[in-house]
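Structure record follows, encoded as structure tokens.
All protein chains but one are shown in place.
Up next is chain A:
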Amino acid sequence: MGLLSDPNRRRALISLLTRLNAPICVLCYFAGVCWFMGLAFEPFTLRTYMSENAMGSTMVEERFPSGERALATGREFAAHKKKVGGMPVDWLVKTMQARGLEVFTQSFSRTLPFPDENKERYIVKGTNVYGILRAPRAPRTEALVLSAPCSPGDNNNQAVGLLLGLAHYFRSQIFWAKDIIFLVNEHDLIGMQAWLESYHHTNTTGMDWSPLQGRGGSIQAALSLELSSDVITSFDIVLEGLNGQLPNLDLANLFYAFCQKIGVLCTIQGKLQRNDWDSVSGYSHAVQTMMLMVMKQASGRPWGDHGLFLRYHIEAATVKGINSFRQYKTDVTTVGRLLEGIFRKLNNLLERLHQSYFFYLMPSLSHFVSIGYYMPAFGLLAVILLLRALDLWVHFANPPAVTADGVADIERQSSSGVLSVLTPLVISHLTGAALYFLPTRFQETAVEHFPVSETEAVVLTAIAVYTAGLALPHNTH
């Protein structure tokens, strides 16, 4: 351990660090930022490839025929939805049963912390309907999920129609090795969370839900479908889930492979891939795509219904059909074939997707940057903190100014040391804990005693804690 025990080398290194501290920090910062920006440059990225063995070789011919029938079902669903004014539970149950699935419903209700501004309500009630297609020849140990949200208005009707059409088609196939669960959830994320919590027998959000009557084994993968038009021009995949968690890269690779095979345009972050990576606009396009992914992950909220599956170690993605102003339109039959192909590939899985990366950034759908490549950029930024801390420590331990009276200087040697740092540390942590817990805890009391609304109460409590922090002792040189 030469560096740690040889005093000459140590002294040389420490003097270098303290002399050149500011330039090294600035250099590290620029290096970190440039490294990160450089990641979107295509020669520095890797092409995506299928890592999972089981999904490699079998490419089948997809034969989903009934796109028009799916659209008709979708229109029926829309009509019933408008009639009921919410989720048409009875119609869905009847239709799913007619397609030969085992149908179950789940009702849930959730008290919102703040009232919904549009409808002035506190409690959200809803029902999920799901049908299980049992694998004809396999034990019921594994399952796949295809879900479509029941959205208010005219959204996602075609998605539910396609879901039911696929259910009908899948029922006649004999090669399914896993149960397929077709789920229609109400109120988007709330319904999905209720279903997942009940499926896995946990209750992390404190929601009220009725227990599931039917289950399908451990879920291997899930796909959430959003389709609001009869024809689409491109397919978008959404990967970012709760707290920025991403599914396994193999799922995105699978989607991309099938889009190539079927011949559908596929996008990520709503952006189409470009070929001119060596031009400025091409490069900035890739940077924008990558930064959009970074920002979506940083926001922490799930960007599709799939986002909640990831916490249960289930690889999931949301697939959105987009209808924009392009020349070539794809009809629903092709969309159905794509989904059929994806599900047949997922059917072949022997174990959960784990071979490919879990942490990655995608400047485009065919290229990716893994954590091993983007973490050094962050590491360079973190090194700055360490260098500054080292610099402060060295100055603290050996004051550079040597005065004439050597005796007096010894008094200044820090006898307090670590303990003097502990007080502001503890105070700042306590303030942080107060900011985290107090606003939500005091919300009810605040609303009772003060003429404020719930949202105002939270904000005002936070401001109050900040103001109280001004009264803390602080050092101003």
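One rule holds in what follows: a contact is a pair of C-beta atoms (placed from the backbone, for glycine too) under 8 Å apart; a residue touches a chain by one contact, two chains touch by 3 or more; residues count from 1.
Simple rule for what comes next: contacts and distances are computed from a predicted model.
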Which of "Phosphatidylinositol glycan anchor biosynthesis class U protein", "AP-3 complex subunit beta", "Very-long-chain (3R)-3-hydroxyacyl-CoA dehydratase" or "V-type proton ATPase subunit a" matches, in UniProt, the chain that is not displayed: "Phosphatidylinositol glycan anchor biosynthesis class U protein"
Listed residues A:Leu390, A:Ile427, A:Val452 or A:Val465, member touching the removed chain: A:Leu390
From A:Thr45, A:Gln158, A:Gln245 or A:Gln443, residue that would touch the chain that is not displayed: A:Gln245
Option from A:Lys83, A:Arg140, A:Lys261 or A:His313 whose C-beta touches the chain left out: A:His313
For chain A, the residues touching the chain missing from this view: 4-8, 10, 245, 311, 313, 352, 354, 358-359, 386, 389-390, 393, 410, 413, 415, 417-418
